[in-house]
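Of the protein chains in this complex, one is absent; all others appear in place.
Coming up: chain A.
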Amino acid sequence: MITRFLGDTTILLGRSLRHIVRSVDTIITTAVMPVAMMLLFVYVFGGAIDTGSDSYVNYLLPGILLITVASGIAYTAVRLFTDMKSGIFERFQSMPIVRSSVLWAHVLTSLVANLISLVVMLAVALLIGFRSGAGVLAWLAIAGVLFLFTLALTWIAVIPGLSAKSAEGASAFSYPLIFLPFLSTAFVPTATMPGPVRVFAENQPVTPIVSAIRALMTEQPVGNDIWIALGWCVGVLVVAYFLAISAYRRKIS
């Protein structure tokens, strides 16, 4: 059973990866928006923002990476929606394969696609002056947090992918997720925000995730932020996973 699952998932993963390779435009679109945002903030707004750090790129990058993932998973939802719509999802479900491998192949594809966009973002950041003295362990920790964040958001994306009525509907859920970093410490410190906004910004999941990654990149002590960040990621992951599985059960009995 488990070898069958791995075999089927590998075959289907190969299929979706081929989709990604053949539609390079989606990867470029995924990366263009966050790159543009990064350039805008660094070269237009950044000079007027006092973050207390000497390099605004260094301050900004963690939030930009989260925005990259948030816009990347919109395509995860659209890819799954396209499979549902075209009937190929039902074809796979009526074949002698481990049924859940269809869903897992989409999830793994999402991880690979987002990994590519994140590497592109990091390369652009290095070009415009991002520098970090973080060691291998710190970078592994950053990779781990981003991995969990991407996995959690991917399972959120599976829900509209399975249940949306249109491709626009399947991707619309990502807009609030893309917007969330603006209401956090990702771009500006919370000190100047009015009361309720500040309370929200300091207690929503993006803030501890951004703070933890920023601390790791700048070789500062991460404190409790890393645990709160991991808690949010795992919590969202578990809830989204069960909602996605129940949406899946409603489609295929």
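FYI, a contact is a pair of C-beta atoms (placed from the backbone, for glycine too) under 8 Å apart; a residue touches a chain by one contact, two chains touch by 3 or more; residues count from 1.
Throughout what follows, contacts and distances are computed from a predicted model.
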Checklist entry - The chain dropped from view, which UniProt name applies: "ATP synthase subunit a", "3-isopropylmalate dehydratase small subunit", "ABC-2 type transport system ATP-binding protein" or "NADH-quinone oxidoreductase subunit K"? => result "ABC-2 type transport system ATP-binding protein"
Checklist entry - Hey, which of A:52, A:87, A:176 or A:196 is the one touching the hidden chain? => result A:87
Checklist outcome for this item: The listed residue (A:6, A:95, A:126 or A:238) that touches the chain absent from the view is A:95
Item to check | Residue numbers in chain A that touch the chain omitted from display | outcome: 7-8, 11-12, 15, 18-19, 22-23, 86-88, 90-97, 252-253
